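Removed from the display is one protein chain of the complex; every other protein chain stays in position.
By written order: A, B and C. Residues from 1 in each chain.
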Amino acid sequence: MSKVIKGGTIVTADLIYDADVLVENGRIAEIGKDLKGDEVLDATGCYVMPGGIDPHTHMEMPFMGTYSTDDFESGTRAALSGGTTMVVDFALPQPGQGLLDAIQMWDNKSTRANCDYSFHMAITWWGEQVFNEMKDATERGINTFKHFMAYKGALMVNDDELFASFQRVKELGGIPLVHAENGDVVADLQQKYLSEGNNGPEAHAYSRPPEVEGEAANRAIMIADMAGVPLYIVHVSCEQAHEAIRRARMQGKRVWGEPLIQHLTLDESEYFDKDWDHAARRVMSPPFRNKQHQDSLWNGLASGSLSVVATDHCAFTTDQKRYGVGDFTKIPNGTGGLEDRMPMLWTYGVGTGRLTMQEFVAVTSTNIAKILNIYPRKGAILEGADADIVVWDPAKEKTISAKTQQSAIDYNVFEGKHVKGLPRFTLTRGKVAVHDGEIRTEEGHGEFVKRPPNGPVNKALSTWKELTAPRKVERTGIPASGV
Amino acid sequence: MSKVIKGGTIVTADLIYDADVLVENGRIAEIGKDLKGDEVLDATGCYVMPGGIDPHTHMEMPFMGTYSTDDFESGTRAALSGGTTMVVDFALPQPGQGLLDAIQMWDNKSTRANCDYSFHMAITWWGEQVFNEMKDATERGINTFKHFMAYKGALMVNDDELFASFQRVKELGGIPLVHAENGDVVADLQQKYLSEGNNGPEAHAYSRPPEVEGEAANRAIMIADMAGVPLYIVHVSCEQAHEAIRRARMQGKRVWGEPLIQHLTLDESEYFDKDWDHAARRVMSPPFRNKQHQDSLWNGLASGSLSVVATDHCAFTTDQKRYGVGDFTKIPNGTGGLEDRMPMLWTYGVGTGRLTMQEFVAVTSTNIAKILNIYPRKGAILEGADADIVVWDPAKEKTISAKTQQSAIDYNVFEGKHVKGLPRFTLTRGKVAVHDGEIRTEEGHGEFVKRPPNGPVNKALSTWKELTAPRKVERTGIPASGV
Amino acid sequence: MSKVIKGGTIVTADLIYDADVLVENGRIAEIGKDLKGDEVLDATGCYVMPGGIDPHTHMEMPFMGTYSTDDFESGTRAALSGGTTMVVDFALPQPGQGLLDAIQMWDNKSTRANCDYSFHMAITWWGEQVFNEMKDATERGINTFKHFMAYKGALMVNDDELFASFQRVKELGGIPLVHAENGDVVADLQQKYLSEGNNGPEAHAYSRPPEVEGEAANRAIMIADMAGVPLYIVHVSCEQAHEAIRRARMQGKRVWGEPLIQHLTLDESEYFDKDWDHAARRVMSPPFRNKQHQDSLWNGLASGSLSVVATDHCAFTTDQKRYGVGDFTKIPNGTGGLEDRMPMLWTYGVGTGRLTMQEFVAVTSTNIAKILNIYPRKGAILEGADADIVVWDPAKEKTISAKTQQSAIDYNVFEGKHVKGLPRFTLTRGKVAVHDGEIRTEEGHGEFVKRPPNGPVNKALSTWKELTAPRKVERTGIPASGV
Partner (left out) sequence: MSKVIKGGTIVTADLIYDADVLVENGRIAEIGKDLKGDEVLDATGCYVMPGGIDPHTHMEMPFMGTYSTDDFESGTRAALSGGTTMVVDFALPQPGQGLLDAIQMWDNKSTRANCDYSFHMAITWWGEQVFNEMKDATERGINTFKHFMAYKGALMVNDDELFASFQRVKELGGIPLVHAENGDVVADLQQKYLSEGNNGPEAHAYSRPPEVEGEAANRAIMIADMAGVPLYIVHVSCEQAHEAIRRARMQGKRVWGEPLIQHLTLDESEYFDKDWDHAARRVMSPPFRNKQHQDSLWNGLASGSLSVVATDHCAFTTDQKRYGVGDFTKIPNGTGGLEDRMPMLWTYGVGTGRLTMQEFVAVTSTNIAKILNIYPRKGAILEGADADIVVWDPAKEKTISAKTQQSAIDYNVFEGKHVKGLPRFTLTRGKVAVHDGEIRTEEGHGEFVKRPPNGPVNKALSTWKELTAPRKVERTGIPASGV
C-alpha cells in the first residue's frame, strides 16, 4: 500500500523545496508535485525531513551489574516518537569474550526493534581472536569500532591496544570511535573524592573534569594520526576536547566530534541540586559542563568542527541510580534523550538561529549517514532511499515530561523544558510509526543495517598517508667514517 | 534536441553513483538508468559532475589605465575548456559612479559570454546614492557586495564606510565580500621599498606580507560581526587570514574563506626568478606565499574552515606587465587560472588524497552555489537543475602550456605543470561547449544569473543577533544618589 | 638625615630575604644586616618592596570640556597612600598643538606632585611639526609615545598616521603605546544605541564590546611589526586583545600588555545596577568585562603574556558623570584606582595564590621600570636605587571606602571591598610619605624622571629585523623573455 506525503516542504541537508513524497515498499518511490498514493499523509505547514539517526545508544546494556532499562522495543519506540528512525547501538564483548559472540547477543536483543538499527563493535580487550574477528565483524556490515579510554578495570583499553586496534581498523577500512576520558586519572580522582567523604553525585562530575576528557581526545587523535585512520570521538562535552578536534582538523586530520543533546542544553548546576535523585539521574560520563562549554559545542555545530548530535541514550531508573547512594562511583552512568533529541535541538538550535534548518538535518541525520557510510540509503530524501522520514510540524508544542514519554524510565532529564517543533508523522521504512500524536510502532519491524567499509574519507586519507610516508635513506659502505 | 550522458558515474558534493543524465531545454530532465536521448555523450570511465563555478573573475577589467586581456568571450571559453560553467565577475564603479551605471557597463561587456555568469557589486565609495542603489542592485539579482580594504586612493574604502555598507548589506539580506589587505600599510611599504631601490616584482610580495592580509581579514570579521551579517573573504592566501577565519568560526561567526588555485599550488619562490617577466607575470594581490601557507590552505579545504576555490582570473599580457619595469607598483595585478583551476585542484587535491572527490565538487561548485544562493539551480546534478555539467575523465592527462590554452594571454602561470584529470565534455545549460578536446563554444550563449537575497544563513544569523542583542536597563529616578 | 628600615623581609621581583635598608639622600645607601640610621622605621612582620609604579594615569586631564578631578597633588597623595611611588601621566596635545607645548602644560601641572612622575607623549595628530618634535621629546627624556585608536574626531589617529608614527618611534629608539579600540566602529555603535533609545551607562559598554578592542590590538600589533618596533598596549581588558598579544608573542614579536586593576576585579554587572550613578561612575574605556575575561587577564599575569598592572586613573566626580544623563556618550570616561591598585592586587592576587609575591612586585613595579627603561633606578631594592619603597604589612586590613580615601572624588569604584595587605610606610625618594596610616606627603617633592631611549629589547629587535629584511633580487637584461 503506497503512501503519499502531501503538501509539505522538503528540507534536507542542502535543499528546501515544496514537493510531495510517494512511499512504496519501504522506499521513497517518487518525489514531485501532485503525487498520488493509497494513503495520504497531510504535511501542510510541515517540513519533510530525513528521519533522525542517533549514532550512539545503549539498549538493555549490561553495566555495573544491571541493565539499562530501555530495551530495543521501548528505546526505538521512544526514538520514533521523537522523529528518530535509526539507532546505532554498541555491541559490547565482556573482556575475553569474542566479537562474534557479542554480536550474537546484540542480534538477539535487537529482534524487538521498532526501527532500523546498526551496531558499533566495541573493542574492550586485545588479542589474536579480537584481531581476527574484527575482519568478520567488518564482513557482517560493521565499519566502526569503539574504544573506551575510561572505565578502568572494565572496558578500558590502553594506548598500546588502542594503537594496535586503530592500525587494524585502518587495514579494514573502518573508523575507530573513542570514549575519551583518561581512565587512570578518573579512577584515582574517584578514590580521592570518596576518601575525602565527597560521595554525592556532584563528585561524579568533580572526578571527570573537562581536562581529563580533553587529554584523552588529544591522545586518541595522535594515535589515529599515527595509524593513518580517521577518528570519531563520541560525546564531546567540553571546549578542551573540542579544541583538540579543531587543532587536528586545522592540520588536515580527519576527525569528527559528536556532542550530545544533553551537553548542549543542560549544565553542571544540575549536580548541585539539593535533591540527590535529581542529581543522580543526570549522572553520565562525561558529566554536564558549564555554559562556556555549551557555547563551544553550539559553535562547533555551526562551523562544522563538530559533526553530529547524539544522545548516548542509556536509561537507568531511579531505583537503579540509587545503587550509588553513599558512593557516587556506584551510580549507573547514563541518561535518556532519544525521544527528545530532535525537538530539543530544533527548539534551542533552529529556533534561536544558532543553526539553519539544513544544518539541523545535517547534524541529526545526513552527516551521520555519510560518516557511517550508509548515505544516501539513510539520511536522505531521495528517490530510492529508505522511507525513514519525519514530517516535522514547526508549530506543534509541548512541555517535556516523564509522564507522557515512551521511554521506560520514570523520569526525564529534560522535564519541564518547553519545545516547539515536533513530529506530525514518523515513518520507518515506509511504515507510519507516529501518526499525529498516536504511536503505531510495530515490534520487530526494525532491521539491521549493514555498513560497508572504505568510505571516501578513508580512501583519501590512505592515499595521502602513503604519499607522505617517510622514506629510507639509501646509504653505501655503512658505517662510513668522518662527521 | 535532447542529449543523454551515458555510462558515467555521477559525483556530487555528497553522492557517488552510476546513472545516465538526460538533458533537455538546457536543464537536467532526468537522471536514471538506461536513458535515451537524441544525442549520446559517452561518459564511460568518467565522472559526471556539476560544472565548476568560479566566484571570482575579472573580465576586461579596467585597472591602472589598462584592461585585463581576457574578456567575457575568451574568458568564458577558457573557463569551459577547463570544466567551469559559470563565473561571477565584479561590477566595479569608479569612485563617484553609480552602481546602476556600473552594472550597465558590465551588462554590456557580458553579452559575449559563452557560459552563464553573475556579478558581485563592488562598493568603491560611500554616499547616499550608493546606499540607495544597493537596493536596486539587490532587486536586479545581486546579493553580494565587494569591498576593497586595499588599493588606497583607488578602490579602497575605510572602516567607517565598511561598517556602514555592511549594515546596509545586512538590511538587504546580502553578503559582504572583502579583499583583505591593509591598504594604508601596503601603500607605505610600497614607497619604502621603492625608495630603497627595491623596485622589482619581488618587492610586490615584500610590500604585501601575510601579516597585512591577516590583519585586514580580522578587521573585516569584527565589522561584519558588529553589523550582524555573514562575511565572505576573497583570495585567502595565508595562515594569518585563515587563522582569523578559524577563530571567527569557532565563535559561531558565519565567515567563509576563498583560497585561489594559484596560492594552493604556486609559491613565493616564483618572485625570486631571475627572469623579470617570469616574476612579473605572477604579480597579483595577495602574492604567492610559502609552503607552510599552502599547507594551511589545503587543510582548510579538507576541514571546512575554507569553503571554495576560485581564481581571481585577471589576465594581463607580458606587454602590460612591463608597464612596471623599474617600478613594481605599476605592474598590473593579476594572473590567469580559470582554465586550469579544475584540473590543477583535481591533480593536487584528489590525486594526492588531500581531498575526496565529493569535496572537490563541493569547493569548486556546490559550496559556491549555496553561498551565492543559487543552489540547486547551479552546483547540482539534480532533475530540474541547469545542465551545467562537466564529464570528467580521470585518465586524461596534459602538460599545461600557454601554447595550447584558450585564454588570450601569452603565458600561463602553471606552464609545465602536468595534470591528470580533464573534461571530456563540458555542457553549459545543455549546450556541449567542449566535446572531447574540441571547443564548440557559442558567443553570447551565457546568461546573467539572478541571485536572491536572504539565504538561510542570513536568516539564522539575524535571528540569533536579535535574540542576543543588548537590552536597556530600566531605571527610575535618574540619577539616584549613593554608590 | 638617614633612615633605616629595620627587621623586614625584602621582596623584589626575584628575591626574598631578610635585611635592613639604609636610606640616605633619597637613595638606598646600603642593604644588609643590623644597619643603623638616624631614624628607624620598624618593618617587623613586613615586606620591604619597591614602591609601585603606575604607568597609566591622567591627572587634571582635559576631557569632554571638563578636567579629571585628581590633580598631581591629590592624585600622587592617593598613590603614595596605597604604596605607589611613581606615576606616568600622558602629555596630550590638542589636535594641531605642538608636542613641546603640551609637555610645557604638563610640566606646569606636575609641579605639585608628591612623588616622582614621568610623561608619555601622546601623538594625537600627524604632521611635520609632530615628526620633528618627537625627537625633542625624546631628548627631554620621553621614550614612549601614546596613540589613540578610538575617540574619533578628538584624539584618534588612523592607520596611516599610526604607521608613520611607529616608524618614527622606531628611529628614535622609543616604544609606541596604543589605546586599542576601533574608533570608527565605536562611534557608529554609539549612535546606533542612542538612536534606539539605549542611552544609559550600560550602552557605553554595549558600544565598546571586546571584539572592538581585540581588533584594534591586533591591528596595532601588525603595524608595529611592520615598523620593526616593540609595542605596549594599554588597558588590556579582554580575552580578545589578550589573545592577539599572545599570538604575537608566540611569533617572537615584542608586545607588552597592561591590564588594569579595575578589569581584574570588577565586572560588567556594575553597569546593570539600577542606580544610574553607580553605573555611570564605572564608565571607562574599555568598559568592565565578564568573569571569563577576568580569568584571562589573571592568567596572563601569571604566565607572563601580560606584563604590568595599571589603573588609567582618571577620576571624575559624580557631578561630572551626570553630564551624561540621557546620553551615555557624554559621561566622562574614567575611574579612580591609584590608591587601591596595590592592596587590591595583593588581596586578590597574592592572597589567592594566583600570583607569587615576586610576581606582584614584578607587575606593579619592576616590569614597568624595565619596559620604561628606568630600571634599576626605579623598581628595585638595590644599593644606589632611588629610595621609592613600600613597607608592606600583610596583616593590615581595611574596607575600601570613599569616606577615608585621599583621592579628591566623592566615590570609589571599589567601595566595600575588603583588602588585607596595606602599606605601613611609603617612601618617596627617601621621604616618608605614609607613616603607619598617617599621610605626610610634601607637595612638590616629586620630580620628573627622564627615560632614555634604546632599551635592550629595541636594540635586539632592530638587529633581528635588519637581519631578516627582504633582499632585492639581482637581475640582468630586464625584461627577459620566456616564462
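Assume a contact is a pair of C-beta atoms (placed from the backbone, for glycine too) under 8 Å apart; a residue touches a chain by one contact, two chains touch by 3 or more.
This structure is a prediction, so every number in the text was calculated from the model and none was measured.
Counted over the whole complex, the shown chains touched by the missing one are A, C. Of the listed positions C:Ala302, C:Ala402 or C:Val473, the one in contact with the omitted chain in the full complex is C:Ala302.
Set against the missing chain, the residues A:Val4, A:Val21, A:Ala164 or A:Leu297 yield one that touches it, A:Ala164.
Of the options A:Tyr117, A:Tyr271 or A:Phe448, the residue whose C-beta touches the omitted chain is A:Tyr271.
Where subunit A meets the missing chain, the touching residues are 158-160, 163-164, 182, 184-185, 187-189, 193, 197-198, 200, 202-203, 206, 209, 211-212, 214-215, 218-219, 222-223, 225-226, 243, 247, 271-281, 318, 322, 325, 402, 411-412, 415, 470, 472-473, 475-476, 478-483.
Think of the hidden chain as still there; on subunit C it touches residues 13-16, 246, 249-252, 254, 295-296, 298-300, 302-305, 350, 352-358, 366, 370, 375-376, 456-457, 459-467.
Keep this in mind: only the chains that are shown with their structure count from here on.
Shared contact partners of subunit A and subunit B: not a single chain qualifies.
Distance from per-chain Cα centroids to the pooled protein Cα centroid is smallest for B. Centre-to-centre, using mean CA coordinates, subunit A is 37 Å away from subunit B.
Put simply, the C-alpha centre of subunit B and that of subunit C have 46 angstrom between them. In subunit C, there is no position where the chain touches two or more neighbouring chains simultaneously.
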